[in-house]
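A single protein chain has been removed from this complex, and every other one stays in its place.
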Amino acid sequence: MKYAGINTKRFHNIDRQVYNDGALKSKTKELMGLVSSLVLRCDDCIMYHLIRCREEGVSDKELEETLAIGLIVGGSITIPHIRRVWDAWDNMKQNYNFPKGKNKYG
Amino acid sequence: MKYAGINTKRFHNIDRQVYNDGALKSKTKELMGLVSSLVLRCDDCIMYHLIRCREEGVSDKELEETLAIGLIVGGSITIPHIRRVWDAWDNMKQNYNFPKGKNKYG
Amino acid sequence: MKYAGINTKRFHNIDRQVYNDGALKSKTKELMGLVSSLVLRCDDCIMYHLIRCREEGVSDKELEETLAIGLIVGGSITIPHIRRVWDAWDNMKQNYNFPKGKNKYG
Amino acid sequence: MKYAGINTKRFHNIDRQVYNDGALKSKTKELMGLVSSLVLRCDDCIMYHLIRCREEGVSDKELEETLAIGLIVGGSITIPHIRRVWDAWDNMKQNYNFPKGKNKYG
Amino acid sequence: MKYAGINTKRFHNIDRQVYNDGALKSKTKELMGLVSSLVLRCDDCIMYHLIRCREEGVSDKELEETLAIGLIVGGSITIPHIRRVWDAWDNMKQNYNFPKGKNKYG
Partner (left out) sequence: MKYAGINTKRFHNIDRQVYNDGALKSKTKELMGLVSSLVLRCDDCIMYHLIRCREEGVSDKELEETLAIGLIVGGSITIPHIRRVWDAWDNMKQNYNFPKGKNKYG
């Protein structure tokens, strides 16, 4: 971030705040961030939101239903990304101290 | 739909069921359908899900927070679509009998 | 095209030739142009290739199977475009002298 | 904008400032906004930046070379949008008082 | 697939059947799957369909003409993917027992 100008910094600031609790809960918002990243097929973005979903206590079934919406909206081109989601999810579940979502898209 | 083959019909069938109540509520799923359609910038899809969101009792503030996520994820190219969402939303609120979401993307 | 520079003109020239008969027939290539335009959701491009498909004698069933591939690959966001394809196709079939595909994307 | 929350307002604020004069001139930045909007195929965004380009004194030739880059990067699916650019450009040139770019994507 | 719900399983089922022989041959449909994956720039999807194209007996020239359509429709951003297609194609030709396309996007 050493090169980031004022507009870039402001954008990152909004990017953090938009997922905070409000009329909708942070958990719901992270699922929205996940499904948006899925239909746009950005693996780094997907993984960031997946970690946040785990931190927010998303269940297997909630995750599956969210991915199913992304699959139907975005089509078969989302399939490779969905496979990587489940591999990462399994990995997170097997490791007690899953990585913290502090360094976005890091 | 008179030309629709078996695979197309099956797809439409899944497309209806994926937003049904489950581990996540239909309301949450329709908001996910909305934000996915927004970042992919499909106006017809957005309008379908917007009607469904209204039917599910989504509030102004819940809608705004959902659109803000789409705006941050998808960038300024989503702005024209967000303007059209609010115009349609205002219109729905002023008309008691808003159109039913039966004929998808009709 | 009065503003078109040399590179733009050259591009348009390739754009015409790439659908000509070769190892694959022009009909197959126009179906490929159609499905590509569908998953990228460009209505003007879709309509151009649809006219060319009609000129090449594509059948209802061949069209349906092509659109089904686009639907599965591209997801439900392609549905509004597929509806417009069938409306236009019906219209072409009812009018003996369907428009010629000379003026691309015109 | 009556529904816009704090994050949305902040985004719009950045969206205005990012095209201001800096190490690169506003004219160059508007051309970048134009070519980005073209490859993402957002007509409203394209038209906003086209008006700004005219305000910044972009020449026919500078516009053509910019669109040619968008055409090569984004492919033939950009062609319908490029046609609409030139129609709007001709219209702007024939009307002395072209519309001011105040109401973004309005 | 251990997490896959009913809708996801149904989608995968359609995804298999849509490329089967019908009014159009499976070979033509796989070329359509390939060009769609190319313009959407999904490497895993491209590789899956490339293997299927090889199984269906697609020739070098048929492949080249298909990729040329994708290149013109999708623009220069498809170039890196096309390079990877030819590298994989050469590799398939040099190895008699090329991988079977059973595990989709695996």
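Going by the order they are written in, the chains are A, B, C, D and E; count residues from 1 in each one.
To be clear about the criterion, a contact is a pair of C-beta atoms (placed from the backbone, for glycine too) under 8 Å apart; a residue touches a chain by one contact, two chains touch by 3 or more.
Quantities reported herein were computed from a predicted structural model and do not represent experimental measurements.
Taking every chain of the complex into account, the absent chain touches A, B, C, D, E.
For the chain left out of this panel, the touching residue among B:I14, B:V58 or B:V73 is B:V73.
Residues touching the missing chain, restricted to subunit D, are 11, 14-15, 18-19, 22-24, 28-29, 31-33, 35-37, 39-40, 45, 59, 61-62, 64-66, 68-70, 72-74 (touch as defined at the top).
Contact between subunit E and the absent chain runs through residues 41, 60-61, 63-65, 67-68, 71-72, 76-77, 79-80, 83, 86, 89.
Although one chain is not displayed, its contacts with subunit C can still be listed: residues 7, 10-11, 13-14, 17-18.
What we mean here is this: only the chains that are shown with their structure count from here on.
Within the contact network of the assembly, the step distance from subunit A to subunit D comes to 1. Comparing the CA-atom centres of all chains against that of subunit A, the greatest distance is found for C.
Centre-to-centre separation between subunit C and subunit E, using Cα means, comes to 20 Å.
With centres defined as mean CA coordinates, subunit D is found 28 Å away from subunit B.
Taken residue by residue, subunit A touches two or more other chains at 11, 14, 18, 39, 61, 64-65, 68, 71-74, 76-77, whereas all remaining positions touch fewer.
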